[in-house]
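Sharing a structure, written as structure tokens. Questions coming.
Every protein chain except one is present and positioned as in the full complex.
For chain A:
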């Protein structure tokens, strides 16, 4: 027999189900509202934790991989002999199939005409046959003696003028990477001025005007140049030159460590433009003359050498007693070397030996065009590779943000690339300008610092931070929801059974 409940207990406690907050509906509403809150908060959570990844024109970039730039080169032979034209044409084509790397992106087109002048405006090269004069070039013209021995070599000459960059022309990658802006830093370094007989100054501005400016002005369509110079009075070497009978020698192995960047202050951090260094090194008066040794231990005649993609160095052994300022004769020798080094660093092709140059322009139109074509093709390739790498990288790393600046740069690079392809057939200068623009924009997008933001915040990290927080709150919620659902199901079943019993 059950004990009668104490009389003081209120009736609701005897049956908690009748309490208003113990009603099933209320309890289910509470649980549902928790879940509703979580579901409503999900978009907010998603919005605040997602990374901005704007879509890149991937398909258009992928198409670039098959887009190979062809720069047409029009050559007009001023002759009526159709056989000669056909001969040159077939020889050039044979050369192209023999060495496809050298002719990559170049499409020579040979025409014969009695009056080639009408083609000159469209940038065609004109070959004129003149008897009695040596082979020479002038502007975009090639003058060639009209004897048979020369005409047979015509195709070879044209090849070395139009496509001068063969696999053997730049064996140690001397040519610097393209940049729209270079700094040329000239340094006069005295190994030890305090030891006496030092060169304390040079007429740098006159020398640059005379030897360097002709080159930089000629290339002004390709690059801009900033020139600077300094003089140092103590520039010790990092190694000891070998003492021979009457000279001091630098061994070939030491040339690679000649630049003592720990002791010489050569460049500063004020800009990001690539610097080409030109160093005039004056050995200490106790170590003169200083010469460069060959592998067999003999000293070389020249004291100039070039560090690929870095700059040029000239060692000058002044006579004793030394003038405080560098005399103009020495300046001529030194700066002629610097000018040569600058030319080869910038990739200006060398003219074939048997060709005379008419004008005193220094760099002929043939050379400049060849260089422009080379840079255009390089830039186009660089830009295409960079764009493809960006797409690949962005697809690979899912946490990498892609902001509007990156997207705009990529779009800009892509449109410049297309404009370049279109203008390639009409104007070389324009094609080059667009290729440079495309390359610069693509590189800027690739090195955009904004893309690094979340690279080092991997997904595992997120779970490690979230899971303790969410697990402790979500598990009770889940369990409660499950329990209520089961209870509701059971109740419904019981209700149905009761109803069935009633009917029966």
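As a working rule, a residue touches a chain if its C-beta (ideal position, glycine included) is under 8 Å from a C-beta of that chain, and two chains touch if they have at least 3 such contacts; residues count from 1.
The definition used in the following text is that contacts and distances are computed from a predicted model.
Chain not shown in the complex: UniProt lists it as "Gpi16 subunit, GPI transamidase component", one of "Uu.00g108500.m01.CDS01", "ATP-binding cassette sub-family G member 8", "Ubiquitin-fold modifier-conjugating enzyme 1" or "Gpi16 subunit, GPI transamidase component". When the full complex is taken into account, the listed residue touching the unshown chain is A:15, out of A:15, A:172 or A:296. Considering A:230, A:286, A:328 or A:462, the position touching the chain not shown turns out to be A:230 (whole complex).
When the full complex is taken into account, the listed residue touching the unshown chain is A:271, out of A:152, A:271 or A:427. Within the complete assembly, residues 1-3, 13-16, 19, 22, 27, 30-31, 34, 180, 192-194, 196, 198, 200-201, 204-206, 208-209, 213, 217, 220-221, 224, 226-234, 236, 263, 265, 267-271, 433, 464-465, 468-469, 472-473, 476-477, 480 of chain A touch the chain that is not shown.
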